[in-house]
Every structure is written in structure tokens, then in C-alpha cells.
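Below are the C-alpha cells for one structure; questions will follow.
Every protein chain but one is kept in place in this view of the complex.
And now, chain A:
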């Protein structure tokens, strides 16, 4: 498959002193595709995403991202990789002493974008998540769902090819969760490849996207969007 953006080939991960968190995992995600990774707690969902962001390295196997072999990226190449990867976390990881604007701006500062251009792009991102009026506020004054949306704006402001999210709706009520997932689906529609780890099966079924099911680190099912009931 030529247009695979994420490719796992016989990937295993054994944490130091632990059992195998992932074993011989092989799958691909095509460009512009949106997929869920699900499974029980400890199945290896977070580990899979950490391998993509080079927070962890695989013990065996081969991973490539956007045509680039991750094994060839050294310690000094990691920042550059992450700058082109949008990441959303369950606990949003916002800097609580900076405004919403400053939080979303941060990846652009890191990317060395000039202030004027930064302002334009931050507002575009905030508009997309519906938080344009909140740019001067501190994250603490926002609701949990709004904070998560700021986290998403920060992830997409760099226009990443790949967007990964680990339990992005874990702290949200069902209604908000559907809203956030809808937001991810919108980014998929503009060409971003989206990979979301979630254990919330009812929610996943409502979204109707591809689902990769893990069990004790093994891939046990790969259900295409059309097959989701």
C-alpha cells in the first residue's frame, strides 16, 4: 500500500522488567483515514501511540510515519518529528499559567513562526474548536470540555499530517464526548490522518470509523468503517 501514513510491521514492545505490552503488531493507516484503537485497560493502546511519538522505542519490529522510518530518527531528531505530529492527551496538558491564546501559540513559537502569522493561525485554530472568544482566558476558568478543545486547537495549529489522541474524551460526559469526536472527524475530512485510543466502545460505535481492537498487546480485530454496526 503506497499511501500508508502509519505503518506497524511486526512491532513488539516489552517494558523493562515488564511483560510484553505489544506483540507482533502489524497494521497500516492510510492517508486521510481516521481509526480508533480500543481494548481493555492495559491492552497496549497508550503504548502504541507512545511508539508513534517516540516517547518509547519498540523492542522489535519496524514503524514508519509519513514514509519515514522511526528507527532512523535519533534522539536529536525527536523534536522535529513531534512538531509535525499533533498530539492530544486525556488530561489535555495545558500550561495553566498561560492564556488560551499562549497555549495554542506555543507549537508555532517552537516552530519559529513570526508573531503576525502566529496570531492568524492561532485564531483560525481556536475558531475551528469554537473558542475564539476565550483566547484571553486562563485554562482554569474553562470547563473540562473547553479545556480539551484548547488541547485540540494546540494539536492542529501546526497543520499536522497525523493527529493522535489518547483517551481524548476520558474526562467528558457522553454528550461532550460525541462533540469532541465529531471535531476529530472534521479534521479527517480536511485530509488529516487521525488515530484515537479509546476504551469507550459505545462512543466508538456511534462515530462509525475503522476500529483496531487490541487484547493483551495483540491485534484481535480490525473492523473497517463500513463494518461498524
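Rule of thumb we're sticking to: a contact is a pair of C-beta atoms (placed from the backbone, for glycine too) under 8 Å apart; a residue touches a chain by one contact, two chains touch by 3 or more; residues count from 1.
Operating definition for what follows: contacts and distances are computed from a predicted model.
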Legend entry - Chain not displayed: protein name in its UniProt record ("Cell division protein FtsX", "Cysteine desulfurase", "Xanthine dehydrogenase family protein subunit M" or "ABC transporter ATP-binding protein"): "Cell division protein FtsX"
Legend entry - Residue among A:87, A:152 or A:197 touching the omitted chain: A:87
Legend entry - Full-complex contact with the absent chain, from A:53, A:132, A:178 or A:228: A:53
Inset, instruction - By the contact definition given up top, give the residues of chain A that touch the hidden chain. - result: 32, 53, 55, 79-85, 87, 89, 93-95, 97, 106-107, 109-115, 154, 158-159, 161, 190-192
